[in-house]
Structure formats: C-alpha cells, structure tokens
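Complex shown without one protein chain; remaining protein chains in place.
On to chain A.
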Amino acid sequence: MAANLWRPQAELSTLRLRAELLAKIRAFFAARGVLEVETPILSAAAIPDPHLASFSTRYSGPGPLDGQTLYLRTSPEFSMKRLLAAGSGCIYQIAPVFRLGEAGRRHNPEFTLLEWYRLGFDHHRLMAEVAELVIQLLADRLPLATEVECSSYRTLFHRYLQIDPHRASVAELTACATAHGVSIPPGMPVDDPDPWLDLLLTHCIEPQLGQGHLTFVYDYPASQAALARLRPDDPPVGERFELYLNGIELANGFHELGEAAEQRSRFERENAERQALGLPVMPLDENLLAALASGLPDCAGVALGFDRLVMLAAGTDSLATVLAFPLDRA
C-alpha cells in the first residue's frame, strides 16, 4: 500500500474532468466580461474569524519583511476587494487556499476556491448567476432540476425544526437539539446561540438540503454575517447566502460590506473572541481596511468550492477522489 502512495489518488479521467470544468468556468466568465485575476497566497495579515485557522510561515530574505510571519490565505477575498476598490470592475479567481485543521471526507486543508465579484449585484442577483453556472457545469453529469430553491435561514429552521433561529434562546435551542436526537457536545457555550445553530444546521438541516436541485439559503443571523452587509430588518439579518446540492455545501456569498469602520469593529470583535478562546490574535489587514475606506463599489461576491463541484460532477462522495494528491499523499 505505502509503496503506491506516489500515485495520484484521483483517476486520470477525473483530472481530465477537472480541466474540462476549469475551461468551462473560464469561458463562462469570458463571455460575461469578468476579468480573471491572480492575487498572492501569502500575506502579513490574516482573517481573524475564530473558526478559521491560517497556516503560517516565516519569510527571510531581502526587504522589510525579513523575519516576519506570513499567513497563507484561507480565501482570496481581501486582496480581491483591494482590486475592486482600485477600479478593476468584475473579477474572478481560481484560487488555491489553505485552512489548518480542516480534514475529512469533504475537507482537505488545501483546496481550490472559485471566487468572483459582481459590481452592482446584490446577493439575490448573484445567487441567480451562481445557479446558472452550476447548472451549466453539472446538468449533463447528474440528475439536477433546473428549478432552484431559495429559502431564508429563518424559513429553513421553521420548516425542519419549528424554531425561530433569530430569537430562540440557548435553552430553547438545546431543547430542540435534544428533541431531534442530536448528541450534545461537551462544553457548548451557555450564552452564545451561534454554535447551537451550527449544531442544528449541520446535524438536522444540511443533510436534507438540495436533494436533486440547488438550494440557496440566505439572510443569516446578524452574528453570522461574516463579511456581508447587515440589513436593518427586525431582527437585522446578514445579507449572506450559502448554496447546497445533495446535502453538500458548495458556496458562500455576500452582498459585500463596504464600510471600513464596521469591518474593523467586526475584526476586533473576532480577535477578542480569539483571545477569550486562547487562540492567537491575528494581524488585521490594514490594506483591506484602507481599500474599504477609499470606497468599495457596491458589489456581491461568492466563493465556490471547486473540488466539491468536481466531486459532484464525478459522482463520488469524497474529496480525495478528485484531488491528484490529497493531504496523505502530498
């Protein structure tokens, strides 16, 4: 067995499928006048989201960064927003990204994101474009309805769990998890509903989403807005969306937050949370914040897991089958 570890895990036919899908993606964006860009993998700054862990390395060599820690990007979002603020217009990138600690049947610590930004789009208009692309790429490879389901986060929790995710208390969420036979992990917080919502979403809802069709989930709790703008509804919601197909999460998008001050305070809140959890505090991306301050055009952006898309197209159930060399062979 070990003697064969030099061989690719993916079948050569799957690698040809990867190449074919990449070519179709490039044609899709070329036809729409969206510019392909490449931005750096290494940065002196990193995303402070406590649920994302960045690989780090140390640069030594000429220049002022000698001896400094650099982080491998978990997504190309920050640098692409700097291009948008500099007037690039609509852009996309096929981006290798890196996330520490994420390994499993549907996770590999390095993977490929297809990320794109559309000027003047809100998250609903971008969802429509995501659906168009994904259906075009997958329609002749698996049973896939052309009708697309769009449900708000709140609607899904009502439908599957009869609970209001924006207003339920931790006690109510706990009771809901127990009633649905979910094993409660030790050490769940008593004052923060978000991990409970994540528990219910991953255990009770996600596996049922998008069976044979695309399901978009939109308008997340404000606390889970990430880099999306907030809409001052009652309660306020984050203009964020996720795409699911056959129970697999494929993409995450935002109607992008453009306010530098709000972005800075979210980063600082996340770093404070990191500190409370005993995680390293991340250096903020001052270049991103300066770009937002100079003016980000109104836009929506999305990151789509390319390897998972290939996995669905190949009709397999594990990410390793579509990677030439997954982690254990890298």
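In this text, a residue touches a chain if its C-beta (ideal position, glycine included) is under 8 Å from a C-beta of that chain, and two chains touch if they have at least 3 such contacts; residues count from 1.
The criterion applied here is as follows: contacts and distances are computed from a predicted model.
Participant: Refer to UniProt and select, among "Monosaccharide ABC transporter ATP-binding protein, CUT2 family", "Acetyl-coenzyme A carboxylase carboxyl transferase subunit beta", "Elongation factor P" or "Succinate--CoA ligase [ADP-forming] subunit alpha", the name of the complex member that is left out.
Facilitator: Options "Monosaccharide ABC transporter ATP-binding protein, CUT2 family", "Acetyl-coenzyme A carboxylase carboxyl transferase subunit beta", "Elongation factor P" or "Succinate--CoA ligase [ADP-forming] subunit alpha" considered; the missing chain's recorded name is "Elongation factor P".
Participant: Given the contact definition stated above, which residue among A:151, A:211, A:224 or A:316 touches the chain not shown here?
Facilitator: Reading the full complex, the residue touching the unseen chain is A:224.
Participant: Among A:77, A:115, A:129 or A:206, exactly one should touch the missing chain; which is it?
Facilitator: Missing-chain contact among the listed residues: A:206.
Participant: By the contact criterion defined above, which parts of chain A meet the unshown chain? Give residue numbers in ascending order.
Facilitator: Answer for chain A: residues 49, 51, 101-107, 182-188, 194-195, 197-199, 201-203, 206, 224, 226, 242, 249, 252 touch the chain left out.
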